[in-house]
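Written out below as structure tokens is the structure these notes cover.
Showing chain A:
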Amino acid sequence: MNVATLIFWPVVAVTLAGAAGAAFARNLVYAALSLGASLVGMAGLYFFLQAEYVAVIQMIVYVGGILILILFGVMFSRDILGTSTEPSIGSRILGGLASLATLAAMGRIAWNIAGTESLGLRAQRIPTADWVGQISSTSASHLGDLLMGPWLAPFLVVAVLLTVVLVAALGLVRKDAQ
Partner candidate 1 sequence: MIDASILSVFLVLPVLGAVLAWILPARPNAQKTISVTVSLGLLAASVLLAILAVSAQKAGFVLRERIPVLSDWGIAWHVGVDGLSIAMLFLSALVQFCASVVAAPNGRVRAYHSLVQLLFVGVNGTFLALDMVFFYVFWEVMLIPMFFLIAIWGGDDRKRAAVKFFLYTMGGSMAMLLAMLVLHFQIPETGMTVAVRNAEVREQMTVGSQGETYLYDLPVLASDSLGKPVVAAASDIASGSNRPLFVPVERNFDLLHWKLLAPYWADLQILGFALAPVALAFFFVAFAVKVPSFPLHLWLPHAHVQAPTAISVVLAGILLKLGVYGLLRVAWPLFPAAALDGANLFAWIGVISIVWGGFAALGQSDLKRLVAYSSISHMGFCVLGIASATSQGIAGAAFQCVSHGLSASLLFLLVGVVYDRAHHRRVDGFGGLAQIMPKFSAIFLLSAMVGAGLPGLAGFVGELSSLLGAWVNPATRVAGLVAASGVILSAAYLLWTVKRVIYGTVKHPEQRAFSDLNTAEMAALAPLAALSILLGVWPGLLQAALGPVSASLAGHIAWVAGLR
Partner candidate 2 sequence: MNVNPATSALIGLFLPLAVSVLGAFTWRRLGKTLDLLSVGVALVGAVATGIGAWTLGQSGTVVSVSFPWLWFPGTGIAFELGLHLDALSAMMLFVVQALGFLVLVFSRWYLHDDRFYGRFFASFSFFVFAMSGVVVAPGLLQAFICWELVGLGSYFLIGYWHDKPEASEDPEYQAGKPWYATGLIESKLSPSSAQFKAFVVNRVGDFGFLSGLALCAWVVGTWSGFQGGDPLAWKTLFGAVADGAFAQASFLGWSGMALLTLAGLLVFLGAMGKSAQFPLHVWLPDAMQGPTTASAIIHAATMVAAGVFLTARIYPMLTPEALVAIQWVGGITAFVAATIACVQWDFKAVLAYSTISQLGYMMLGLGAGAAAGGYAAGVSHLFTHAVFKCMLFLGAAAVIHGLHGVQDLNRMGGLAKKMPLTAIATGIGTLAILGVPGFSAFWSKDMILAAANAKVAIAASSGMPVWSSMVPWILGLGTAGLTAFYMSRQWFLAFLGKPRDHHLVDHAHDPDKPSVAVLLLLALLSFQFVWTGSVNPAQAGSWFSGLLAAPVAGLNASLGHALPEGVLHHIHLSTMLSSVALVALGVAAAWLLYLNLASVRHRTAEWLRRDVPTNLVWKFLANLWFIDKAYDFLFVEGLGRRGGKAVAKTDMGGTISLDRAIDQAAGLSGWAGRFANLFQSGRSGAYAGWTSLAVFGALALVLLYSK
């Protein structure tokens, strides 16, 4: 039971709780905020997974960008919706069943994975204890090489896509759009 484990479980708890809040909270503002908590926790988990760069991006893009956008959306939809966000009982049942099925399926997979690990089929990994000073195989520079190398084509495509999206979003919100 080292210190990493001690930090690990609270982070998981935050992530999970935040997600639950995002899913269940009546008030959309609270939902958005708890989603933010979940996103932050996710970034923490990325650190545990030695994906520091991804963690940073997660913080910047998600927490810093997307969450704000969502909050905007909530802001100008809230005054109309008021408390009318009460989901219908049917959709709740449906949602419950669907999410249970999902949980069952993926949980089962995870369970199997755990089983296989118990059989010693674990990939070799660097012990969390002695990260410090190690040159991670996934340093930002390494990721940059990958982006500019094998992932170049997708990278350019995404770049184009993002531009298009930007223009499209602008077009959508122009005053005389209607």
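Regarding candidate selection, all candidates are chains of the complex that A comes from, given by their letters.
The rule we apply is simple: a contact is a pair of C-beta atoms (placed from the backbone, for glycine too) under 8 Å apart; a residue touches a chain by one contact, two chains touch by 3 or more; residues count from 1.
Every value quoted in this text rests on a predicted model; they were computed, and no experiment measured them.
S.K.: Looking at 1 or 2, only one should touch chain A in the complex. Which number is that?
M.R.: 2
S.K.: Using the touch rule from the top, collect the residues of chain A that touch candidate 2 in their complex.
M.R.: For chain A paired with candidate 2, touching residues are 91, 94-95, 97-99, 101-102, 104-106, 108-109, 112.
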